[in-house]
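In this view, the complex is presented without one of its protein chains, the others remaining in place.
Our next item is subunit A:
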Amino acid sequence: MAIDSLVLGAGQEVGKSCVVVTINGKRIMFDCGMHMGHLDHQRYPDFSLIPKPEPDPNFDHALTCIIITHFHLDHVGALPYFTEVCGYRGPIYMTYPTKALAPIMLEDYRKVMVERRGEEEQFSSDHIAECMKKVIPVDLKQTVQVDKDLQIRAYYAGHVLGAAMFYAKVGDAAMVYTGDYNMTPDRHLGAAQIERLNLDLLISESTYGTTIRDSKYAREREFLRAVHKCVAGGGKVLIPTFALGRAQELCILLEDYWERMNLKVPIYFSAGLTLQANMYYKMLISWTSQKVKETYSTRNAFDFKNAHKFDRSMINAPGPCVLFATPGMISGGFSLEVFKHWAPSEMNLVTLPGYCVAGTIGHKLMSGKPTKIDLDKDTQIDVRCQIHHLSFSPHTDAKGIMDLIKFLSPKNVILVHGEKPKMATLKGKIQSELGIQCHDPANNETVSISSTHYVKALASDAFIRSCSNPNFKFSKSSQEDEHGSNSRNNNFTPRLRVSDERVAEGVLVMERNKKAKVVHQDELLLMLGEKKHQVQFAYCCPADIGHLGETKSSTTNDGQLCKSETCSRLLRQLSAKLSNEFSQGNIQDFEDHLQVESFHVSICLKNNCPYRLMDVQNKSQEAAFFCCSWGTADEKLAWKIISICQNFNVHQHKQGCL
């Protein structure tokens, strides 16, 4: 069995996340994102590469379901196009917040594309609405049975509100697709949480594959200081962000700071970033961090007091302010418009939170400190304002990625959503440090890995019960050890070892036309209708008891009594000798016989024991016989004991004993 992962996007790059995984006959599309850096066909994943079944070649039959991890456009941007234009009508799964917030992001993007850039629209508002109707919302940890075989489950990913890692299981094969995640809690979200799972495959993001980040609090302080300095100097602060997520996080931060510092400078949200978005955050507060969550009953943390709506006419209004404007990365739209007006003044500040895709103005501002930026052939902007980069990315860093992989210990890892050289470094680290097979495919490549498969059989109750029967074994430390340690250490006391190795006799039976069945060995015979045939060994072993025999005849004439007395004495002596010289197994004394495992020894009183074999007459009168029998299991043990019995010497032993 194999799991095939076709990487349609975010292979060795950041943008248009989309991985199509075929797992035991089910095909799942994880994320359906668009690339912010491209304006041509490259902005969408190449859906034509998805294998379609022959008789009815449409996407409904090609895919079992689509799973969207969070509402960022590079994860959900192509979804309306795929469902409404390409015609996929199957189920789509998202968490509740993602379902609530994704349409806002999509609509925001559509407006920017169509109304500002004047592009031909890829999908309409109706398309977005129609698309969202197909979405089935899921809660965290809710186990969703997509169909008879496919089970999916969301785990908290912390990246943005509602971000989730998704677990998918078909038969015995299981995998996790992380989407974007954050292993450290931030101002408004908790850290990613997942349980230990038996995974064949982990597909992980690797945005910060080589970076180890310091504490966030220092960066938060730095951000607040920069903003405060700017507004105190009468400047305007532009924070280009996407409508949701970062805006709310930073706003919580600013609200808090404003309250503490008693600032009255207005905080604005641009039109795209309507205060309406905060309404969603209020309702979805249980998806935030523990601390924020607890505020719901007193004052919901997303009830921003200082936040107001921004109007285009206010761009050139005098006085300081803080403005959150869409889209992030200054990739166009309103944030670009404001940037054009504010960038030429030294008093102003542009704060860039998080990652900026190559090709955007944000990216240009971050790489070096340009004084002029070419917007297009004709327009050039003077950049004199201050630039503050807030590496506030809610992505995990290299340590977080390694921690997650180590925690989940999957059999294979595929890295996506990162820059090629960083991914290669991280890949090497995963393979060398964790010993886990790791892949970093480029776009449109397929990685195939083998998956776990179990053979199913029925197990009888007797078998299962026998497996859990305790099977205690007591043994003293072996003789060699005893001697060895004795010579070195005089204080040695023999140690008792207790082991509980549970043993069951199981047989796997496959009958024609029946399901394979595991039975206990006792049941097997019943099942076959056969009787057990016991194969045993026996040997009546002679031993020299010379002196003891003499004592017997001289002390008493009562033969009968004496005989049994002698027997029991002999047996005790043998027992002592065995426990002295024999370390394996537990010697049990049952008055008339000794037993070690299946080995059974008693003093033979018969004159012609069939197992004696030797010609009795040839032996001395003083001979005693140890009648031994044992099962096939204890052959080796038996011959060892027999050799001890054969060398049994009463005199020596007595002295030794006394």
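We take it that a residue touches a chain if its C-beta (ideal position, glycine included) is under 8 Å from a C-beta of that chain, and two chains touch if they have at least 3 such contacts; residues count from 1.
In this section, contacts and distances are computed from a predicted model.
A.B. asks: What is the protein name, per UniProt, of the chain that does not appear here: "OLC1v1014527C1", "Beta-Casp domain-containing protein", "OLC1v1011684C3" or "N-terminal acetyltransferase B complex subunit MDM20 homolog"?
C.D. replies: "Beta-Casp domain-containing protein"
A.B. asks: Of the residues A:Ala191, A:Ile387 or A:Leu525, which one touches the chain left out of the display?
C.D. replies: Of these options, the touching residue for the absent chain is A:Leu525.
A.B. asks: Who touches the missing chain here, A:Ala218, A:Ala317, A:Val498 or A:Val535?
C.D. replies: Going through A:Ala218, A:Ala317, A:Val498 or A:Val535 one by one, A:Val535 is the residue touching the chain not shown.
A.B. asks: Please output the residues of subunit A touching the missing chain, sorted low to high.
C.D. replies: Here the touching residues of subunit A are 96, 99-100, 103, 132, 137, 139-145, 153, 172, 196, 276, 279-280, 282-286, 296-297, 300, 452-461, 464, 467-468, 470, 501-512, 517-518, 521, 524-525, 528, 530-541, 610-611, 613-614, 629, 631-636, 639, 642.
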